[in-house]
Each structure stands twice: as C-alpha cells, then as structure tokens.
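Reading through the structure tokens given below for one structure.
One chain of protein is taken out of this complex; the other chains stay put.
Chain nomenclature is as follows: A and B, assigned in order of appearance, with residue numbering initiated at 1 for each chain independently.
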Amino acid sequence: MDPQNMQNMRSPLARAIGLGSAKEGVGAWWAERVSAVALLPLTLWFTASIIAHTCSDYATLIVWLRTPLAAILMMLLLIALFYHTALGLQVVIEDYVHSATKFAAVIAVRLGCCALATAGVVAILRIALSG
Amino acid sequence: MPSPTTTRPRPLSPNVQIYRPQLTSVLSILNRITGILLSACAVVLVVWLVAAARGPQTYAPVQAAIASRIGRIVLFGATFAFFLHLCGGIRHLVWDTVHGFELRSIYISGWTVVAASVVLAVAAWVASASIGG
Partner (left out) sequence: MIIRSSDQVPRTSLFKRFPIPRNFGVTRESRIGRGRTWPAPRGATRIRTFEIYRYDPDSGENPRFEAFEVDLDDCGPMVLDALIWIKNKVDSTLTFRRSCREGICGSCAMNIDGTNWLACTRFISDLATPATIYPLANLRIIKDLVPDLTHLFAQYTAIEPWLKSKTPEPERERLQSPKERSKVDGYYECILCFCCTSGCPSHWWNGDRFFGPAVLLQAWRWLTDSRDEGKEERLDNLEDPFRLYRCHTILNCTRTCPKGLNPGKAIAEIKKMMIERRS
C-alpha cells in the first residue's frame, strides 16, 4: 500500500473514495457461506467413507462409487468444493496481489476450478455408468 | 515547510514485523493457509478420481503414491489441515449470525477449534488404522 503516492495530488478524501463503491459484493460473500454449509456434511461423509475404505482394493472402490448415493454425493462434493475454492482463492489473490497480474490470476483460478470440477464429474459419471 | 513529496518519503511504521501474534490473528491466518493447502488437495482428489475412472492400470501408481510413507505423512497433514479449516469454518459461520463476538467467547471458541481439530485428526487416523490394520 502506498497512500503517499508521489505523483498523486488528489485530496485525501478523493483518495479514500477512490473509484467509488462497486455496489455489489454480497453475492460472492453469500455464495461462499452457502457452499461452506453444503461442504460441511459432504466433506464429513467423504472423510468417513475414505476411512471406511482404508484397505479396500480397486474393485471394492469401484463398486462403492457405482452406488447412486456415493456417485451423487461425490459429484455434489466436487461442485461445492470447487465453487468454494474458486471464491476463496479469488479473495486471497485480491488480498495480496495488487498489480495487473491480479486479473489474470483470478481468471486462471476460476477457469481452473471449472475445468477440474468438470473433469472430476465426468470421471465419476464414467465410473458410475460403465459396466 | 518542505512537503514529503519533494524531499524524502515518510517511513512506514512496522506492521507484521513487530505486531504481536495473538490467538485472533494466528487462527485466522491458519484458516487461510489450511484453505490454500486444501485447494491443492482438491486437485489431488480429481487426479485420484480420473485415475480410478481410467482403470486399474492407471489407478495403481496413484494409490501406491498415496500409500507410500511420504504420501501418508502428507495425508495426515491434509487431514489435520482439513479439520482445522472445518472447525475454523464453523466458527466463522457462527460469527456470521452475529453470535460469539465477546472477547471471552472468541477465545473459548478459538481454543476449542484448536483442540477439536487435533482430536478429530487423531481420531480419524486411529479409526483408519483400526480398520486397515
């Protein structure tokens, strides 16, 4: 932060107002909370399932992932997880990156999360619908 | 009187270099660090799922990597990070309902988060060990 901008002759009030209020921001905040609430049961279910399948071999794992409940919950987990991750990482980038790379980084994070979520959902569908 | 813009800039007083770490700030930065670590774990999760979808040949090396010594250490760290972020997240959700803001409640909930995440992480691994052997 450099409030004492050498070439900046704006008044302190003009600098504090900046470009004005964006008049939006609740949406992202609310979405992060809703996805967090969704993730509470989903991640706990996932952790419990993984623990229960500690010594399972590949075949047992596939049988489990083929059950409709496991498939649906896994897909919901991936969607909620990557939505929450995208929002959270965007906030982190906005906090620490203040140059133009901020926009590139935020776009990369959002698109990356979309791609990963899609890849994961397709993988689950392949397991669940094959055979 | 010379203005600072024409002579030398005024120094900035130190912030993170000298400010005392307190339960408030430490738990908050831990929540952020665990969140970032869990984002990396989400990527690993997708890799694992894609490997499982492709068949047992692709799945075997991924499973071997996770079951290796380093893999299990990383997995234990990830479990601890997960439970810390989970309990911290619940604390944040409670705050969003505007409850628990008195200093006493902040500190009690903070220490509870630390204790609960340790207990849950250890319990998860004990459960896993007793199932797996």
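Assume a residue touches a chain if its C-beta (ideal position, glycine included) is under 8 Å from a C-beta of that chain, and two chains touch if they have at least 3 such contacts.
A quick note: this is a predicted structure, and the numbers were derived from the prediction, not measured.
Q: Can you list where chain A touches the absent chain?
A: For chain A, the residues touching the absent chain are 1-4, 11-13, 15-18, 21-26, 28-30, 91, 94-96.
Q: Taking the full complex into account, what residues of chain B touch the chain not shown?
A: Where chain B meets the chain not shown: residues 4, 8-25, 28-29, 32, 92, 95-98, 101-104, 106-108, 111.
Simple rule for what comes next: only the chains that are shown with their structure count from here on.
Q: Return the distance between the CA-based centres of chain A and chain B, expressed in whole Å.
A: Using C-alpha averages as centres, the distance is 15 Å.
Q: Could you pull out which chain A residues touch chain B in their complex?
A: Residues 4, 6, 33, 36-37, 40, 43-44, 47, 51-52, 54-55, 58, 61-62, 65, 74, 78, 81-82, 85, 88-89, 92, 116-117, 119-120, 122-124, 126-127 of chain A touch chain B in their complex.
Q: Taking the complex as given, what residues does chain B use to touch chain A?
A: Residues of chain B touching chain A: 4-5, 9-10, 32, 35-36, 38-39, 42-43, 45-46, 49-50, 52-53, 56, 59-60, 63, 79, 82, 86, 89-90, 92-93, 96, 124, 127-128, 131-133.
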